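Up next, chain A:
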Amino acid sequence: MNGLLVLFDLVLLAGIVGVAWRCLASTDLFRAVVLFITFGLLLALAWVRLEAPDIALAEAAIGAGITGALLLVTLERLRSIMAERRSGRPHSPPPDPTGPHALLRALHDPLPEHRTFLPALTFALVVGGLLVTALWHQPQSVGLEPVVDAHMDVSGVDHPITAVLLNFRAYDTFLELAIVLIALLGAWSLGRHDLIPARPAPGPILPGTLRLLVPVAVVTGVYVLWAGSHAPGGAFQAGAILGAAGILLVLARPRQLPMAPGGPLRLGISAGVALFLLVGLYGLAAGHGFLGYAEAWAYPLIILIEVAATLSIALTLVALFVAGRPAGDDA
Partner candidate 1 sequence: MDGGWLLLAILFSSLGPGIAIFFLPEHRQGLRTALNLGGAGTKLALVGVLLAGVLRGDEYRFSLPLMPGIELVLAADALSLLFASLSAVLWFVTTVYAIGYLEGSPRRSRFFGFFSLCVSATVGIALSGNLITFLIFYEILTLATWPLVVHRGTPAALRAGRLYLAYTLTSGLVLFTAIVWLTLLAGAEGFTPGGYLDGLAETHATTLQVLFVLLMIGFGVKAALVPLHSWLPIAMVAPAPVSALLHAVAVVKAGAFGIIRVVNDVYGAELAIELGLTAGLLVVAAVTILYSSIQALRTDDLKQRLAFSTVSQVSYIILGVALAGPLGIIGGLVHLVHQGITKITLFFCAGNFAETLGIHRISELNGIGRRMPLTMLAFTLGALGMIGLPPLAGFVTKWHLGLGALESGMPWVLGVLVLSSLLNAAYFLPPVIRGWLGERREPWHEPLQAHAGPTRFETHWMLLFPVVFTAALGLLVGLFAGLGLSPLGWVSLIVQRDYSLPGFGL
Partner candidate 2 sequence: MNGLLETVAHTLAPGLLYPTGGAILFALGLYGLIRRHHLVLRILALNIMGSGVFMVLLGVAARGEGPPDPVAQALTLTGIVVAVSATAFALALVVHLTRLTGHAVMLPGPPDDDAPVEDISREEHHADGGPADRASSEDRPA
């Protein structure tokens, strides 16, 4: 416990809180999003400090990366929609209680009136204060670390987090995959992707960069996936990295997306869940319990699941980025 670390912690936390504050206080949405991405990266740093490299990796890839991309593209879409509406209907702004200007400037959120300031502040302070009080009263951790440690030898993998994710608490992980899938189904159900304006990333840099970036990303992804069994990394991180690559591809050629055939696409996005479930049901049938593995088969099965999950996650993330349902899905 040395002072420097404490100082680092303090500064880091102050930075995180400060960035979050600025993010939420900014009137310009673009600025807010950029600050949020920064916030994500700072968090990743904090996770490292908390000895959670897996989470740091995930935060960087998913929390900052994918979320950032999603946010940015959303802003872009909003701007485009607004512009189109403005040009189409100059004299009839849609109704909005927060004032006519706010609407026309899509990416601008005026600071709210002062009416809610005091109560909101009070409540936030009280809730935060109560939380802190509760946390300060907690005993030093008991935790599950010893239990996990004791079972690592039968988990089939070497990395405790992977063991927890894909063996001890595989059910959670399975559902997590399902949630990603449901989010995509939800987004798809809203309409076809061609309803949503898609804007190419401007400039010639991206296509050029892509040629470099995509292979690197694929390699990194595969590595992270493989490393997951014994070191920080795993399906989600890998999926996020692969997904990021996919997103870049989409960004580069937004109007010429490959016409994904419906059937295989569906299979692709549900492959992870399906495989996971199959293995789980097999475990049930074989007497290891639902989502259980025979000790000997644990490792290969986990890897199998991770591979499928990675692919599905990557595909799903890209699809979420596109946001609309591909035309092929309706065929």
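In picking the candidates, the idea was that all candidates are chains of the complex that A comes from, given by their letters.
The rule is simple: contacts are C-beta pairs under 8 Å (C-beta built on N, C-alpha and C of every residue); 3 or more make two chains touch, one makes a residue touch a chain; residues count from 1.
All figures in this text were calculated on a predicted structure; none of them were measured in a lab.
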Candidate from this complex that touches chain A, chosen among 1 or 2: 2
Residue ranges of chain A touching candidate 2 (in the complex, touch as defined): 1, 6, 9-10, 13, 16-17, 20-21, 23-25, 29, 32-33, 36, 39-40, 43, 46-47, 49-52, 54-55, 58-59, 62-63, 66-67, 70-71, 74-75, 77-78, 81-82, 85, 88-89, 93-98, 102-103, 106, 109-110, 112, 116-117, 120-121, 123-125, 127-128, 131-132, 135-136, 138, 140-146, 148, 160-161, 163-165, 168-169, 172-173, 176, 179-180, 182-184, 186-187, 190-192, 195-196, 234, 236, 317, 320-321, 323, 325, 330
